[in-house]
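Data block below; observations after.
One chain of protein is taken out of this complex; the other chains stay put.
For chain A:
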Amino acid sequence: MSRSVWSKVFANFVNSLRPRQTKGNLMGEDYMFNKYYEIPAMHSQGHFPVHSFATYTQKGSSQKQSSQPSQRNQSQKANSSQFQQTAQEIIDLDRMVAEVIQYFLIMEQKKFPVKRNDVMKLVPGISAKNFQTVIAQAQTYLDDVFGFLLHEFDEKSGHYVLLNQVIMPENLPHQDLSESNTILFLTLSAIFLSEGCIGEDEVWNMLDILGYKPENHKKLVTSDFVRQLYINLEVIPQSDPPRMNFTWGERATIEFTKKEILAFAAKIYGQPPEQFGTLWNLADKEDKAREAN
């Protein structure tokens, strides 16, 4: 197409006499009954969708400009045009990333880990091919906007949790300092003070002494905390009736430092944490190793 103004004027005039060449969605009419249509995005001519997640990643995308909102372009059915295909794919990708983000946020409220298989099942359009891209974009967004670090546990089976990196000011609470949290900390302290492994009966005793009746909280500890990966259960072999041992779970290891737990235990015993001897050394060593990473 020639770029000169007058040839464009002439071309418009000729096109107005022909039947409409570009398919568009009727958006509405103005007072003079002129009809306005939304036409598909044409990258070659400078129409880019907005709010693409591609703008969030540093690599690759040239889409910094914005003219039409991507939402409305969703209604466009893809023509054979190559550019439209890309626009539609980007929109679908954006939608997938949004759903993944929401799923992570919801699961984080319950503190349940997110399994890769669940994501594959629940998010429409996701496949093995685009999984990594979607997760990467979701990860960047969650960090940039909410301050959540997406942590992957197991390379093979793949489950994820969100770790809060944001330091909240004192007068702005962001989680329930409720009973279950207290019980969690007590259990973790008990495990730590027993050098990493404790029998279940001792835990029930401890909770009982502190006023938490085991019958009420057994389910919380053995089912919820295990599901949330805070503690691990193993059955003691050849025990009759079968008894279980508790150990620290993966989530507890990354979410809490041993020092925090020790400080909590120290408060209960009324002793400063440094007086815990080997345990204090252990906690200190672990902290240094963490900082080195």
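Operating definition for what follows: contacts are C-beta pairs under 8 Å (C-beta built on N, C-alpha and C of every residue); 3 or more make two chains touch, one makes a residue touch a chain; residues count from 1.
The definition used in the following text is that contacts and distances are computed from a predicted model.
From the set "Mitochondrial distribution and morphology protein 34", "Transcription and mRNA export factor ENY2", "Non-structural maintenance of chromosomes element 1 homolog" or "Ubiquitin carboxyl-terminal hydrolase", the protein name that UniProt assigns to the chain left out of the figure is "Non-structural maintenance of chromosomes element 1 homolog". For the options A:M107, A:I191 or A:M206, the residue in contact with the chain missing from this view is A:M107. Considering A:L26, A:A128 or A:V166, the position touching the chain not shown turns out to be A:V166 (whole complex).
Within the entire complex, the positions of chain A that touch the omitted partner chain are 51, 53, 56, 94-95, 97-103, 105-110, 122-124, 141, 144-147, 164, 166, 168-169, 171-176.
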